[in-house]
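A single protein chain has been omitted; all remaining protein chains appear in their positions.
Letters A, B, C and D mark the chains as written, and numbering starts fresh at 1 in each.
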Amino acid sequence: MARYILKRLWHTVYVAVGISLISFFFIHLSGDPVLLMLPPDASKEEVETLREQLGFNDPLAVQYLRFAGHALRGDLGVSLVHRVPALDLIFERLPASLELAGAAMLFALAVAVPLGILAAVRRGSLLDLGSMLAALFGLSMPHFWLGIMLVLLFSVHLGWFPTSGRGSFAQLVLPALALGLSLLAMFARLTRSVMLEVLGQDYVRTARAKGLRERLVIGKHALKNALIPLVTVAGMQFGFLIGGTVIIETVFAWPGVGRLVVQAIFSRDYPLVQAAVLVLAVLFVLINLLVDLLYVLLDPQISYGGGS
Amino acid sequence: MDELLRVEGLVKHYRVRRGWGGRGARVHAVDGVSFAIAPNETYALVGESGCGKSTTGFAVLRLIEPTAGRVWFRGRNVLALDPEGLRRMRREMQIVFQDPFGSLNPRLTVERTLEEPLLNHERLSAAERRERVAEMLEVVGLHPEHRRRFPHEFSGGQRQRIGIARALMLRPRLVVGDEPVSALDVSVRAQILNLIVKLQRRFGISLLFISHDLAVVRYVSHRVGVMYLGRIVETAPVRELYENPLHPYTRALLSAVPVPDPRRRRTRILLPGDVPSPIDPPPGCRFHPRCPEALAVCREEDPRPRRPADGRIVCCHLYGGSPPGETVSPAPEPGASPPTPEERRT
Amino acid sequence: MPLLSIRGLKIHFRTPQGTGVAVDGVSLDVAAGEVVGLVGESGCGKSVLALSILRLLPVPPALFAGGEIRFEGRDLLRADPRDILALRGNRISMIFQEPMTALNPVFTIGDQLAEVYRVHRGQSRSQALASAARMLGRVGVPAPERRVREYPFQLSGGMRQRVMIAIALACRPALLLADEPTTALDVSIQAQILDLMLSLNAELHTAILLITHDLAVVAEVTRRVAVMYTGRLVEEAPTAALFETPLHPYTRGLLASIPRADASFQTESLNEIPGVVPSAFALPPGCHFAPRCPRAAEICRREAPRLEELLPGHRVACWRPVDG
Amino acid sequence: MLEGAESLRLWGETLRALGRSPGAVIGGGLLLAILATSLLFPWFTAADPLAQDLLARLTPPCWQEGGSLAHPLGTDNLGRDVLVRILHGSRVSLFVGFAAVLVACGSGILLGLLSGYYGGRLDSLIMRVADVFMAYPFMLLTISVIAVLGNSILNLILVLGLSDWVTYARTVRGSVLSIKEKEFVTAARSVGTPNRVILRRHIFPNVLSPVLVLGTVRVANIIIWESGLSFLGMGVPPPMPTWGRMLAEGRVYITDAWWLVTLPGLAIMLTILAINLLGDGLRDALDPRLRNIPR
Partner (left out) sequence: MRKTAIILAVLWAAALAVQPAAAKDPDTLVVVQEAEPVGLDIMQSSIQTTMSVGYNLHDTILKPQEDATVKPGLVEKWEKLNDLTWKFTLVKGATFHNGEPIDAAAVKFSFERLMGDALKSPHRGKLNLFKGVEVIDERTFTMSTSEPYAPGLYMLAQYLFIVPPKYVQQVGDAEYNLKPVGCGPYRLERWVKGQEVVMTAYEKYYGPKPAYKRLIFRGVPEEASRIAALLTGEADVVSGIPMHQRPKILASGKAYLTDQMGSMNYLGLNTYEKPFNDVRVRQAVNHGVNRELINQALFQGKAILCRGPISPRTFGADPTLKPYPYDPEKAKKLLAEAGYPNGFEARLAYGTYMPQIQEQAEAIAADLGKIGIRVKLEPYERAVMWERYKNRQHQMFIYFWDDAPEPDRYMYSLFHSKSRDYYYKNETVDRLLEKGRTTLDPAERAKVYHQIDRFLYEDAPWVYLYVIPEVYAVSNAVEYKGLRDGYLIMSTARPRK
């Protein structure tokens, strides 16, 4: 167990190094923030001075090593635009991202899993067809379109929820809904297909042969086995969500990391981009580690060391 | 003496991971197996699942790389061959698999499957190849027109015929049959068994027949090696083994085989417990924890092979006899004609 | 009155490829405490038949097209689902071919066994676990108190099948449906399991319907045998009679095609039944075995024979049975 | 791959299996119709998707008050015909979607095959790179790469394709690992078939099905992603219309010209619905477990 975690932490390290290399070179190749940091009427001398001051005249490799050196000491630099340490900025925004991703996830799972199970159990029924068709529609709606529609309907028209911002629970509802709907669709489809597979397994037949009620057969014997792939996908999606909700964050002015980084990319705020991508990647890896640890609860074969 | 294949001290260990990032454990799948096969002979390895019989078969062909040991095929050490030498050697050593569904590529027609060995080893024109394929299909009892079909269009028995045809395309001298009939239904099994016996004789092939089914083994083979936990515990000509099994394991096994004759009620020797894990085989004789006749010495000492009678080898402390010499197993006298079916089944 | 009485059972399968016939008018009785064998090659419908008794067939695609299954006088096909639930694992139990997959990998042995006691005996959690341990001991699982806390993957194949038997026999059922219970096991383990089943049969007076493709197993274990071919019962007889004087050409061919391991037995060559089993979607008219039958005549290809009692207790469905 | 009439027969069977699923028939038919329309419409109309009529901007569709048959689905903010733009947009959107999937599929299959078949160091190298790509937030990767390369159609295809290879590589690797253990591969080795040929002949065709299913669904995803990138101003460059860009630009007018957002949105939805239905059907048709009927 300890060995395993150590191994996974090593995995985190190489992912971090790989990520930092990719993001460093991509972001540096695409232009220089100095022109953006100064107002357009700044003179050429001003531009040159600032560039020299920030060290952008050094070769890229030198700049990377400098970055890596600082990073090893836990210093990911100061945002060029916000003028505060990049890590501080990210950790300020991270709770919002986690909150939104978590709420969307919770909403999606809470609806999708029962729905998927029902659809699988009543395969071919009207409920199955209807919910799966709805899921397909859910999958094909672009986030921003859905987001704007929700605002128009629930905020402007009905006035139930605030249009944007973060702070109250009411403000969380619409963005979580907009983000969660496509997840819901995906999870419902996944749950259904996983359940169909599990329901075809011999042990489900055994459970029925024992005289268990259908609710117990499905809710206990089938579900626990179906949870394993679900948890994997949910964990991965959660990881994606934390950095990948830019559009929803934009529509709802949600102060998440995604928009912060996209803005940072646009303004070539090198330190901020670097730090954010790193943090997000490490978070992704850690969430997946957490998911793997969760398996211990679900799959005894892993915890007890199987492979007979 | 005339030997086609000779296996000495074959060992295959592999590592498995126990559980979650746990330490690797060593599986002693095959642990010092020696035997020899004469030309035209059918030698069977029989044993329960996990005893290492299939691993032995695969290791002989180097389809898995053995950990140690030597395999001599027509005087050449198979384990020392370079990839090219091995590739050439494969012409002469072939294999028939257990699973009639998994052993054929579902996306290739029969013809493509059967011509593959020819493409690899012989320079033939397309027409010549087609001819050879058609010929072989007839040999195994299929229609030449079947060559354009895909595996899923055949029944299990027919597929197994295709598998046999593939093995015979290059006219090999040795064929390893890895449980070739155990996945088949009763009525089909007889067809395939008869075919195997017929072809073995017709092409003068040596057959290493691997099976868990003692009844089947009795029908096809000349000599039998009984395996238990990675070792051969007893070797004997087929008739002697079945009429007078020596090793307590062989005896128990034979007594446990059900016989389709309700009148014959025999006393069964019920072995207690399960086969131990090949990860930590028991010390001493590997069979001793389950052996009804175990002695004190069995717990301590690994029995060496003995020759209680001519042509018989047994690894058991119950028996005296000289240890076998250089020759691991006796083979038919040099110059002896291939056995006829009558000989085989008497 | 027999314990289980199947009359004219017909089961079809609706698939996109068409409708297949899985069971075609099978009638079969099992008396209390009796051990009956149901033999046939794969795809002959024997497992479908077994599953249909406990209504475990998925409907659809399966379809009950006719007949009835009576257990202790009650018609199972028309019974209330709740009554079936009460029967399952209680009065009628079932064990399956693959003990590996038939047990749920994510619950302990004890949990899965205790469930039966909780459902059918209304025992509390701890009571049920204690009963479970006792039952495990009875089926020969060593150290049952420890085993109840283990998971299926920690057990060997033989042990798993013992657990399955423990689950099946926990409530001392009147009938055990054993669907290829030893096919996945090694010979020596098979012997153990068959032994166990027979001793429990003697002890608990549980009738066993043993479904298998292995004639040798049937010969060793059962008193009476029924042979199925493509969904139909072709022959039914006391075991000794069937093996000694098989009347149906199929049975006879089958028996002659088995190699034997017993010391004195000798055979010139194995008999082959030519051809292959026809598909359930393209069954030949008349007797299904006719195309492969050496004795087939005109009538065989035209009309399906009915199962008739030719000798006492020996029924066969054949126009031209092999002479006794 | 497969040669000749036999392979056609094999695909024919798959098609027949597909034909038995109503979802696949509807989806496939719809997709065919969409593809045919997008390929063939220039034969029926020569209308220019870029032709502006600023004075007739934001004309509603013909069935609404103020609409005219000259612009059956209305006009956009520059007075361009929405119908013509949707038709032209279909070409770009579908092209980008399919091409990006092709790129992702191609690279993913290649790397997955190598990784799974040869194993060892190559495998761990490829899988480590895959881990890195997996952990890199997708949106940020695409945005930063497009920031470097600029947003041309080609770059977009490359970026969307290359950032998506991991899924395919992993799927393929997984399949290869299981197929590698199949007896027919051992059989091929036993008759002396070289690795190269084994990969091409025995493994590649057998890993295609799951990838095919995955690929179809991904086409749909990429069409949506393109619209997301357009939302951020990084999609296919104007003036060539794509559904995604029409949607992203139209959102500005969402309150006064519903058709600008809704119609291309509907086009996307229909296409994605079609693709998904087809993908589901394909999965069922290619999944051998579902082909065998229970007995």
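Things worth noting here:
Here is the rule we use: a residue touches a chain if its C-beta (ideal position, glycine included) is under 8 Å from a C-beta of that chain, and two chains touch if they have at least 3 such contacts.
Bear in mind the structure is a predicted one, so any value in this text is a computation, not a measurement.
When the full complex is examined, the chain removed from view is found to touch A, D. Taking the complete complex into account, D:Arg251 is the one of D:Arg91, D:Arg251 or D:Arg283 that touches the chain left out.
Residue in contact with the omitted chain (choice from A:Thr163, A:Gln201 or A:Thr232): A:Thr163.
Across D:Ala24, D:Met127, D:Ala147 or D:Val207, the single residue that touches the chain missing here is D:Ala147.
Considering A:Val151, A:Val204 or A:Val285, the position touching the chain not shown turns out to be A:Val151 (whole complex).
By the touch criterion stated above, the residues of chain D touching the omitted chain are 50, 52, 54-55, 57, 77-79, 147, 150-151, 233-234, 237-239, 249, 251-256. Against the chain not shown here, chain A presents residues 30-33, 35-44, 46-47, 50, 53, 78, 81-85, 89, 92-93, 96, 107, 110-111, 113-114, 117, 144, 147-148, 151-152, 155-156, 159-170, 173, 215, 219, 250-256, 259-260, 263, 266-268.
Here, only the chains that are shown with their structure count from here on.
Chain centres here are Cα means. That of chain B falls 50 Å from that of chain D. Averaging Cα coordinates per chain places chain A and chain B 54 Å apart.
Annotation for chain D: no residues touch two or more other chains.
The multi-chain contact residues of chain A, meaning those touching 2 or more other chains, are 304, 306.
Looking at the complex, you find that chain A touches chain C at residues 124, 201-203, 205-213, 220-221, 224-225, 298-301, 304, 306, 308.
Residue ranges of chain D in contact with chain A, taken from their complex: 128-129, 131-132, 134-141, 143-145, 147-148, 220, 224, 227-228, 231-232, 244, 247-248, 251, 254-255, 261, 265, 268-269, 271-273, 276-277.
Taken in their complex, chain B has these residues touching chain D: 58, 61, 63, 87-88, 90-91, 93-95, 97-99, 102-109, 112-113, 116-117, 120-121, 148, 150, 163, 166, 169-170.
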